[in-house]
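The complex is shown incomplete by one protein chain, all other protein chains being positioned as in the whole.
By letter and in written order, the chains are A and B; residue numbering begins at 1 in each of them.
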Amino acid sequence: MEFDFSVIRDQAWFLGYGIAVTVALSVMSGLTSIVSGFGVAMLRLYGPRWLKPVVVLYIDSMRAVPVLVVIVWTFFALPIVAGLTMPPFAAALLALTVHLAAYAAEIFRAGIESVRPGQTRAALTLGMSRSQVLRRVILPQAIVRMLPAFGSLLSITIKDTAIASVIAVPELMRQSETVAGQSFQPIEVYTFAMLVYFALLFPVTRGVDRFYRSVAHLGRS
Amino acid sequence: MTLDWSVVWTHRGALIDATGMTILLAVATMAIALPCGACLAALRLYAWGPLRALAVSYVEFFRNLPLILVVYWAFYVLPILTGFGLSPFLTGLAALALNVTAYNAETFRAGINSIRRGQVEAAMALGMSRVQALRRVVIPQALRRILPILASTWVSLFKDTSLVSVIAVTELAYVSMQVRAQTFRVLEMLSAMAAIYWLLGYPQAKLVDWIQRRYAVSE
Partner (left out) sequence: MNDDDRAKADRPKIIRYRSVVKRYGTLQALGGVSLDVHAGEVVCLIGPSGSGKSTLLRCTNGLESIEGGAIEFEGAVLPRDERGLRVLRRRMGMVFQSFELFPHLTALQNVAEGPRTVLKMNPANARLRAEMFLAKVGLEDKASSYPSELSGGQQQRVAIARALAMNPDVMLFDEPTSALDPETIGEVLNVMKILAQEGMTMVVVTHEMAFAQRVADWVAVFDAGRIVEQGPPRQIFESPLTDRTRDFLSHLGWSG
């Protein structure tokens, strides 16, 4: 049993493009889901009462339905309903955002609720407005506590971009499939892909651990 | 746009079978991944040298890979490694089991480690051996912390079974998309697929919430 990894070298540009798309999709959906998730969390915590069950339904639904289903539905079914066409990358970005924002919202909520109510009371006693309390006292503490969960979410985001391969987004997984199919060397190609994903993901989890340890004291009250 | 929802009803047999396959995959995976995860955690906690390093590497490796890649890799590599061809079902099961074992190992390890050292010392001060302390003091408490996380892992696993559709395992995602391809009823079939997953997954998610509330540990 011999392995010939020269196919990787030959297809370096093609695979490299895949890596770039993976990174781009990860970063973009990471950002959009955090921003959207924050909005959703604010709606849940501070929004009008009638909206809360809707938000909760959305969040719980995203916990119930697989990412694959969301991605596939967004790419194939949404255009039929909405009457528009979407390129695969956009569909994947939208699907990932909608799916991950629910998790991000939960992280925000848990982080904010974990700050002791005494902190809010103390800040209000000083005469701060509610938004000041949120901005200057709650969020800074909450953010530190949320870091490990967000690190974990980033890790999940990167892994979920690989699922976008099923709607032909040219990220690393898809590119690997193509090269593997054409070269009849699936082991070499997929092993390469594994190493790349590991190299992307391992520092994320480790990095978050380290960063959190150094700033954890800022979040304790 | 004309919608024909009757396709869902027409193919209900296939969909029901596919749902059964999804459930089977999840149950079988957990049945393998629970004991394997426990063994791996034990190795990581109590073994040393190369055995422990192996356990640590395994966990770190599979926690840092997309499952869909593991599925493809298993599909192409396992036949070569094992020397014979495995059915898509077994391949998918193997990939899922490899993945979930790693997560379970981490869950068990973290659960056991979360028990304060003082508890073990108090047990040993009474004259218990380490094994007795583990059995009677650490594990009963650790299980309380482990259960909610295992429940959460189960829900993720249930959703992840959809990924083995890429190697043509006849679970819900694959069958739904097959019917879609055959009937060209895209919106209907995909929505039905989403709805079935939702109907199965929503109660499970709520159950996990309940478990986490009930077993909440206050320090």
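We take it that a contact is a pair of C-beta atoms (placed from the backbone, for glycine too) under 8 Å apart; a residue touches a chain by one contact, two chains touch by 3 or more.
The structure presented is a predicted model; accordingly, all values stated were derived computationally and were not measured.
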Among the chains present, which touch the one that was left out? B
Sort through B:A122, B:A181 or B:A216 and give me the one touching the missing partner chain. B:A122
Contact with the hidden chain (one of B:R12, B:R130 or B:K206): B:R130
Identify the residues of chain B touching the omitted chain, counting contacts across the whole complex. 116, 118-119, 121-130, 132, 136-137, 140-141, 144
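Throughout what follows, only the chains that are shown with their structure count from here on.
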In their complex, what parts of chain A are in touch with chain B? 1, 60-61, 63-70, 72-73, 76-77, 80-81, 155, 158-163, 165-166, 173, 176-177, 180, 186-187, 190-191, 193-194, 197-198, 201-202, 205
Interface residues, chain B side, partner chain A - complex: 1, 60-61, 63-69, 72-73, 76-77, 80, 155, 159-160, 162-163, 165-166, 173, 177, 180, 186-187, 190-191, 193-194, 197-198, 200-202, 204-206
